[in-house]
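Provided herewith is a single structure, encoded as structure tokens, for subsequent inquiry.
One protein chain omitted, others in place.
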Amino acid sequence: MHGIGVFVCHCGSNIAATVDVKKVVEMARLEPGVVHAEEYQYMCSEAGQERIATAIREKNLKGIVVCSCSPRMHEATFRKCAEKAGLNPYMVEIANLREQCSWIHKDIEEGTEKAVILARAAIAKVSLNTSLLPGESRVTKRALVIGGGIAGIQTALDIADAGYEVDIVEKTPSIGGKMAQLDKTFPTLDCSACILTPKMVDAAAHERINLYTYSEIEKVSGFVGDFTVDIRKKARYVNMDKCTGCGVCMEKCPSKKALSEFNSGLNNRPAIYTPFAQAIPNVPVIDPTQCTKLKTGKCGICERFCQAGAIDYTQKDEIVTRKYGAIVVATGFEIIKLDNLEEYAYSQSKDVITSLELERIMNAAGPTKGHLERLSDGKAPKNIVFVQCVGSRCDESKGKPYCSKICCMYTAKHAMLIRDKYPDVNVTVFYIDVRTPGKNFDEFYRRAVEEYGVNYVKGQVGKVAPQPDGSLLVHGVDLLDGKQLKISADMVVLAAAVEPSPSVRKIATMLTASIDTNNFLTEAHPKLRPVESPTAGVFLSGICQGPKDIPETVSQAGAAAVKVVGLLAKDKLLTNPCTAKPDELMCNGCGSCANVCPYGAISYEVKEINDHGIRENRRVAVVNSALCQGCGACTVTCPSGTMDLQGFSNRQILAEVDAICR
Amino acid sequence: MEASKKRQSEMVQEISGTNPLKCMKCGKCSASCPAYEKMDIKPHQFVSYVINEDVEALAKCDSLWVCLSCFACVERCPRDVKPGKIVDAARQLAVRQKGGSYLVPDEIPALVDEDLPQQLLVSAFRKFRR
Amino acid sequence: MSMNTEFKPKIVAFCCNWCSYAGADLAGSSRLAYPADVKIIRVPCSCRVNPMFILRAFEKGADGVIICGCHPGDCHYSTGNYYARRRMTLLFSMLDYMGIERGRTRVEWVSAAEGVKFSNTMNEFVDAVRTLGPNKRLGDLRCKD
Partner (left out) sequence: MKYSYYPGCTLRTKAKKLDDYARASAKALGFELEELEDWQCCGGVYPLSSDEIGSKLSSVRALNEAKVKGQELVTLCSACHHVIKRVNDDMKNVEDIRTRANNYLKLDEPYLGETEVLHFLEVLRDKVGFDEIKKKVVNPLTGRKIGAYYGCLLLRPSDIIAFDNPENPTIIEDFIRALGAEPVVYPYRNECCGGYISLKDNDLSKKMCNTVMDSAKGFEAEMLVTACPLCQYNLTKNTAGGVPVIYFTEILAEALGVKEEVDA
């Protein structure tokens, strides 16, 4: 191809400091087909783009190469710029001189040499580019939200308020999530239930929100705008239409040994249960692992007492299939297991508890009706020790490498609430650092120290030793005083690390959304696209993306909703034109390509083929470009070399290989 | 002088096989140490002494002979720094120097009784001498 | 300067757009160095890598070729990396038979979050190829364009 333009970006000093950009321009000029080459400080700036557009127009360029940052950053920018100047946007190639050259090399000579080769490869590729036109695909105007905690509820409400249908799929019997378990919230000490329950009610009452509680995602197929999802509605053994939520069944159920999930296992619940009084929907489920009737066939008490006739022991799991244009993951978090941290005696003493358990103890609906008391003997504690960073900021052999972010603040909250309600209780907090970046956060922590007299000790706890008298001897250190401390406490509260809900791995795999080494979902760009997954049409809300508190979660939930609405508002989506394209002349209809296509985009038709003047009917592969996602599996499988991938054709890639190895 | 300080610090890191830079200064080692009271340089300080390249002070301190190698700090260190190993490496530097032994055979008879297990003497010799 | 430091191997790295290419970008933005001998070619998926590309690289004088894709189960296209793995297993054993040592070819899974792994992998791979020394050029392997 003749008429190639090359534009080398300095990116300030990001590229220019380790790559001699003038040399790159000079060398690019020598490449076949190149008629124009220039460098500029910031190619992505308006002035930079104008230079590109002018060159395209004036020199009648047929293809351009921009040597700049990663194509994942600015490919779209330069494509748009080319299009405005009248060039097909797919006649643009990017040479990644920043992330994959200047940022990782120090030596200018070495960096420049590599940059020249990368530019050369992009020039070789662009000379074989062809103009491509994106197709269109439809958008199903319905969103799926996976997870019914505050993140999922807020996202669903915002999407529904904008006028689109939303389904929430929640694996437990009620929406509400972890926030429903909290007593008060920092830094304003609002009652958690008081601010959450209205939102739960709004979600349930919203005409465009549909709840699938006690349900899980079974299978996901399709792509942005057109996902097909199988949802498993687990058998509730209670007919949702008939149940009036009177609660008699729960009272009468004789099997009351199961640990209450809602109360963090601190007390029991019946086999037929709603997780908590304000549950939505207010329809119980029967736990098949606990129900005597389901296990042995004998009992049936709940059925006998149910005046509405809602109990149905014969219910089976049901799979419903729904179509969605967008999917939001809001799967939330769990508290880590403390088996590797037994020095804190969590499993050895009932009075060593996690902070989430303390929330339940402090809550009026909790196992102690909101009275601060020891779970071992019901006595009021006089000395409470809080331990921060339990399993956070650890080497991987001991816990999680990240900061759980919320612990400093909720510990200050707990300490303050206890000192407020029980002024004679001594509260000591062992901390490594107190991290309070957030509006009114440090002020909140300071109040705990200055107004409420919470004793903050800089240092960590090495061991908690339960004593014969039921007290707990806490072995700690005060690093500022240089003293080892032994504090006799009657309750120890551990700020255990948070981790993404274990269910997220399976869901991420189904969505082909990527996940990091800590099982947090990866965002499309850590700064600029924080609520989008790299997989188009999949969005992130809440802790599944990284530790965050309620205000942050709610903001992110709203942001994810806007992204979803922006997508659903479109009637058609432009599809990626880099799709597979068969050469009918060479195809013998063997069927190999359809076998490997993950999208069912390839079918076979009998067509009349004109093979050098001989007309005959042949069975040949046909690609549905609306379905094809452009992975290229078929191109390699094809035994006759019929199938090629537009934008990444065999000849283009071979040209790159040649240019690199030259 | 500076170079030799750096070299000593590197030697401690090599002998101990630990990376003191991983330390987040939480103090869990010092909270766990059963010999803390008797130590002039505390377990968590060993880590920063190595970072600050002051191994000379470590090689002279009393803590070397008080550390029990009970591995409480090693087991509980959340950052895999394992201060006990650093103490041991500093001790090695001390006993490998001439006259660096903390125990001489001549003092043994006065210290033993008839029940004393061989294991004690063997261990003490290994820990307190080259 | 010894022969070993003078030898600058030519390494072609095929990286899938979704995981490994992003991993390479992360290595870059985290300033995690690896040798400049590595030149990356972006492909949509590891399953786009045609054995012919690799043969061509060796024919044209590459000293090593590495294919990077998403971790098993994490492929953006669900199954592409499995195809790549199977194809490359066959191809590499054939290449070995033809005299292109195993150390010159490699498949590695690098996620978008694994900048460190990307950099480590490239450092190790280049070291391994350097130890093997320059590759003997293959003659015409009938993959002209």
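Each chain carries a letter (A, B and C) given by its place in the written order, and its residues are counted from 1.
Criterion: a residue touches a chain if its C-beta (ideal position, glycine included) is under 8 Å from a C-beta of that chain, and two chains touch if they have at least 3 such contacts.
Predicted model, so just to flag it, every value in this text is computed and none were measured.
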Note: the excluded chain touches shown chains A, B
Contacts from subunit B to the absent chain lie at residues 14-17, 34-35, 38, 65-66, 68-72, 74-75, 84-85, 88-89, 92, 102-103, 111, 113, 115-124, 126-128
Against the hidden chain, subunit A presents residues 339, 341-343, 345, 347-348, 397, 463-468, 473
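Here, only the chains that are shown with their structure count from here on.
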One chain pair leads in contact pairs, namely A-C
Dist(centroid_CA(subunit A), centroid_CA(subunit B)) in Å evaluates to 46
The answer for subunit A against subunit B in the complex is residues 343, 389, 393-395, 397-399, 432, 458-463, 475-477, 479, 482, 484-485
Note: in the complex, subunit C contacts subunit A through residues 10, 12, 17-19, 21-22, 24-25, 27-29, 31-34, 36, 39-45, 47-53, 56-57, 60-62, 70, 73-80, 83, 87, 111-114, 119, 143, 145
In the complex, subunit A touches subunit C at residues 70-72, 96, 98-101, 103-107, 110-111, 113-114, 117-118, 121, 508-509, 512, 514-517, 522, 534-535, 578, 596, 598, 629-633, 635-637, 645, 648, 650-651, 653-658, 660-662
